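Here the complex is missing one protein chain, while the rest keep their positions.
Up next is subunit A:
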Amino acid sequence: MRSSAIAISGLRKAFGDKVVLDGIDLEVPAGTVFSLLGPNGAGKTTTVNVLTTLMKADGGTIRVAGHDVAGEAKAVRKAIGVTGQFAAVDELLTGRENLQLMADLKRVDRQIVTTLLERFDLVESAQKMTSTYSGGMRRKLDLAMTLVGSPQIIFLDEPTTGLDPRSRRTMWQIIRELVGAGVTIFLTTQYLDEADQLADKVAVLDQGRVVAQGTPAELKRLVPGSHVRLRFTDPRDLDAAVPLFAGATCDEESQTLQIPSDGGTKSLRAVLDRLDEHSLEAEELSVHTPDLDDVFLALTGHASTEETAK
């Protein structure tokens, strides 16, 4: 059995009257990626702050790398690396100097600096002050700084928020490499596809409570299955099509018909044949499998921030 890198039970935290974390239980096995998913204000950053010894919990027991965060903060700090929500790099130092500072503070050989600059593709800008770096470069440098001293557990608080798609993919690649090397990752994100891509296990946090947890596949099973969606241009065609498919639901407003389907080619062909038989033509056909967005909606009763922002 693998040991737990992080074990939380009954974590509570309030700021004044406002309860931010209302009894959280989580377990992260060593060497896995755990993703805490939730909208802004759900309590993700507070959880990270408590786990990384920046804040004291009001209640509950929390063990990180086998040490109690309240009583053995020093031992916890030696085992972890943290990349916060905003790239915390020293803007008046160069990329190389930032890494050297970390190496000096952790008392490790400065040789690691060159290795990390190469690994994160920052060699060219190593001598430039980080105030001239782009957002993606800062995030990379921030993560590189976190890796100095080879922490066993790495906390990443919304590591790709505000990054362009290309930088996000680079970040994902780096995270996968870290897991490959046996590091445990605790990742918070508001991007559902990110959790889907990276995490072994996901917990959905909403208003200070864990409303669901499991593998991405398990969570997707919590919502209704996949379906085929047909869009018609002529309302009469739509009306004619409704009685042809069992269990179909129709949306008058968008003129679409949703037909339960396993998404396989066979069931798809059956749908098309059926339409042909009755000489009906759909403007558009799409196959939908539930994603974590649907899970989020179903669990929290409101869309993820990504959705609401649109």
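Heads up, the rule we're going with is that contacts are C-beta pairs under 8 Å (C-beta built on N, C-alpha and C of every residue); 3 or more make two chains touch, one makes a residue touch a chain; residues count from 1.
In the analysis below, contacts and distances are computed from a predicted model.
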Per UniProt, what's the omitted chain called: "ABC transmembrane type-1 domain-containing protein", "Peptidase M48 Ste24p", "Transport permease protein" or "Outer membrane beta-barrel domain-containing protein"?
-> "Transport permease protein"
Among A:8, A:21, A:82 or A:99, contact with the omitted chain is made only by A:82
Listed residues A:90, A:200 or A:293, member touching the removed chain | A:90
Could you tell me which of A:30, A:55, A:268 or A:285 touches the chain that is not displayed?
-> A:55
Just the residue numbers, please: which parts of subunit A touch the chain that's not shown?
-> 49, 52-55, 74, 77-78, 80, 82, 84-93, 97, 101-102, 104-107, 129, 145
